[in-house]
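With one protein chain removed, the remaining protein chains of the complex are shown where they sit.
Coming up: chain A.
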């Protein structure tokens, strides 16, 4: 018997051999390799210098920046504004609580054996918006009111993206089911809704929400600008979400629908217990893609005068007190977006692996 002693052959990693085979196989590859290496060396050095070695990190005012490297001082000095916008200093703990809750709900999702992480995740999805609804604007439970016009920065970006994401998923599911419904009226309504919203650029939606909607609303009814933007973003996003989910629904074999029918599950249990779990799992990459692009699209609210993180940075880099800090500002914004989008993406991969039950259709 040899089976118990046989091991799968390991692929040995021999750097020199690998390099000879892949980088220096022939004169053309060698020239290419050397050229790329030259470019890397000459560009990485100056970049490193600018980012770290020549950069200014400490100090208390703009004069501390030498101008040779990056002026990270600018970011740290104005960080408060970038994160909270005009939210009053003494009330910022409320936003901090929300950041903390957000982290507590979602960071454990990356740790396989974290106790109760499912409940934390559920809290993050259902509880967090409720807590935020009371905490951020205040005005109840003895909390001082903070007008939404004072919200801004990263906090506003997260609010827009979070609500947009959480609300658009269920609406998108309903729209997708509706579009595949056998009832012509429901199907018609869903098709029209999806096709209308999907065909309009988000900027237009935001404009209409902020400029045109008030014209149609009766006198005295006054939605806040932020609420209108949120509704616009959510509905627009739902239309996209619906199409992604419909793709999943269509990919489920007919036999699954029939088996659920034959068991007498009825429409809603069939969809909720059998079809949607499979369909959603199948389109996780598409859903996440939509989430990420929404996250970035929230920057468009700048156009209706809301100051998200990009807006706050943009308005500060033109501050005459600071000279030539635009690059630092935009690098910072890019970094913030990258952190969150990468987080979402990693989480989704995590989820896909966990939900894999080893079947192939």
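The rule we apply is simple: a contact is a pair of C-beta atoms (placed from the backbone, for glycine too) under 8 Å apart; a residue touches a chain by one contact, two chains touch by 3 or more; residues count from 1.
Definition applied: contacts and distances are computed from a predicted model.
The UniProt record for the undisplayed chain lists the protein name "Amino-acid ABC transporter ATP-binding protein-like protein", from the options "Sarcosine oxidase subunit beta", "Molybdopterin dehydrogenase", "Amino-acid ABC transporter ATP-binding protein-like protein" or "Acetolactate synthase small subunit". For the options A:95, A:229, A:242 or A:274, the residue in contact with the chain missing from this view is A:274. Of the candidate positions A:67, A:266, A:285 or A:305, contact with the hidden chain is made by A:266. The chain not displayed touches chain A at residues 253, 255-256, 258-266, 269, 273-274, 277-278, 281, 355, 357-361.
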